[in-house]
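For reference, the structure discussed in these notes is given below.
== chain A ==
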Amino acid sequence: MKPVLDIEGLRIEIGAPGGAVRAVDELSYSVGEGETLVIVGESGSGKSVGLLSAMRLLSDPPFRVTGGSVRFNGRDVLSMPLREWRRLAGEEIGMVFQDALTSLNPVFTVGWQIAERLRMQGVARGAATDRAIKLMQDVGIPDAAKRYRAFPHQFSGGMRQRIMIAIALASGPSLLVCDEPTTALDVTIQAQILELLNRHQRESGAAMIMVTHDLAVASEIADRIAVVYAGRVVEVGDMEDVLFRPLHPYTSALLAASPTEEEGRLPQAIPGTAPNLTGLGEGCAFAPRCSRASELCGRVSPPRVENGTHAALCHHALEVPA
Partner candidate 1 sequence: QDGGTVTIVLAEEPSFVEPCEASRSDVGKVLKQNVVETLTQIDPTDGGIAPRLATAWEQVDDLTWRFSLREGVTFHDGAAFDAEAVKHSIDRMMDTSIDCEIRTKFFGGTALEVTPVDELTVDIKTDAPSPILPTMMGTVVIVSPNTAMGEYTRSPVGTGPYTFEAWDVGNSITLSRFDGYWGDMPAVEGAKYIFRSESPVRAAMVAAGEADIAPNISVQDADPAADFSYPNSETTRLRIDTETAPLDDIRIREALNLAVDRSAIKGTILSPDVMLATQLVAPSINGHNPDIVSWGYDVEKARALIAQAKADGTPVDSEIHLIGRTGMFPNSAETMEALQAFFQDAGFNVSLRMVEVGEWLELILKPYAEDRPPILLIDQHDNNNGDAVFTVFNKYHSEGANSTLHDEELDRTIRAAEQATGDERRKLFQKAFSIIEERIIADVMLFHMVGYTRVSERLSFTPDISTNSELPLEKISFK
Partner candidate 2 sequence: MNHANGDGMAPLLAARKLSKTFRIKERHGLKRFPVDIRAVEEVDLVVGRGEVLGIVGESGCGKTSLARTLLLLERASGGTIELGGRAVDPADRAQAAEYRRAVQMVFQDPYASVNPRMTVAEIVEEPLLLQRPELDRAARQRIVRERLEEVSLGEQYMGRRARGLSGGQLQRIGIARALAVDPSLLICDEPVSALDVSIQAQVLNLLADIRETRGLSMVFISHDLSVVRQVCDRVAVMYLGRIVETGPTGLVLRHPAHPYTQALVSSEPRLARKGAARERIILRGDPPGPSTKSEACVFQKRCWRSRQSCDRQPALETVEETHLAACHFPADSGR
Partner candidate 3 sequence: MARSAGAAVTSMNWLNKMRPGAGFPWLAFGFLALLLICVVFGSALAGSAATKMNLGARMVPPGTLEGGFLNILGTDSLGRSMLARLAFAARMTLLIAGSAVLFSLVVGGTLGLISGYFGGVVGAVLMRIADILQSFPAVLLAIVVLYIFGSGPLNIVMVLAVTRAPVYLRTARALTLELRTRLFTDAARSFGGSGAYILRRHITPIVVPTLLSIATVDFAVVMLAEAGLSFLGIGIQPPDVTWGLMVSQGRTYVAQAWWLAFLPGLAIMLTALSANIVSNWFREQSDGGDR
């Protein structure tokens, strides 16, 4: 399968030169056409920073890409002039962010904000308006023509996220990037939004990358999953492989910590706390919290163990591949 987006060894530092810390280290993942890649990991693990840097949406300073490559449909993203990349991304990539209220500009009407994307691609004003209304209908906003002139604050959280999705879909993108699109929403609304995204992806065949920290959500929509810990992808593979036959002890601990359907069965905590970014050194970042860790883990960076399309970075992987 041809990768739509391919991130390879991305390295990002945060902070003023001199006092910078590494937030993301050797981040790699890719997503192919029609595929949904879900990135999971604890808060602060670098899921958002990695993805948004790849999209060149974070400003320098404080964020700086210090290594690695990002390829979109085969073109090198990071070396492209910013203007050109923005234009390309504007046409080819749709993005949905976590907090729809702040992601929409409070002083412009939602319709205008949807239409603006089309206008950026040279669609005439009238046509853009019509398309925007159509898009609003598509994402399930009742009374779209009337609500075109409404402002973001006049919508509920779920509706705002639909508007964001309408903006993302406006250009008929080949890649959809969603950073925790449902975290701020209620389960019933979350179900609506996930359903909407799923339907769109099925229909358009676009690739999708979604960031979430909810393994259950991941299991519902992912084709493949990448698990991020301390700025690295520690495990990646097909959804079922990763969630039901994890290689990495971290993945397995995460699964054990997640509540299950069984009544009265308490989740198991992962000991310790997530690593401090400034303290990252050699060796496996998860070692201090890992039940399988050996002396080796603290010293040597873990090797990549693979089982077909399923891979992990670990000295003591759970199921050693045949």
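Keep this in mind: a residue touches a chain if its C-beta (ideal position, glycine included) is under 8 Å from a C-beta of that chain, and two chains touch if they have at least 3 such contacts; residues count from 1.
Selection rule: all candidates are chains of the complex that A comes from, given by their letters.
The structure displayed is predicted, hence computed values, not measured ones.
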Of the candidates 1, 2 or 3, report the single one touching chain A in this complex.
2
Complex interface listing, chain A residues touching candidate 2
42-43, 142, 156-159, 186-192, 194-195, 213-217, 219-220, 239-240, 243-244, 253-270, 273-274
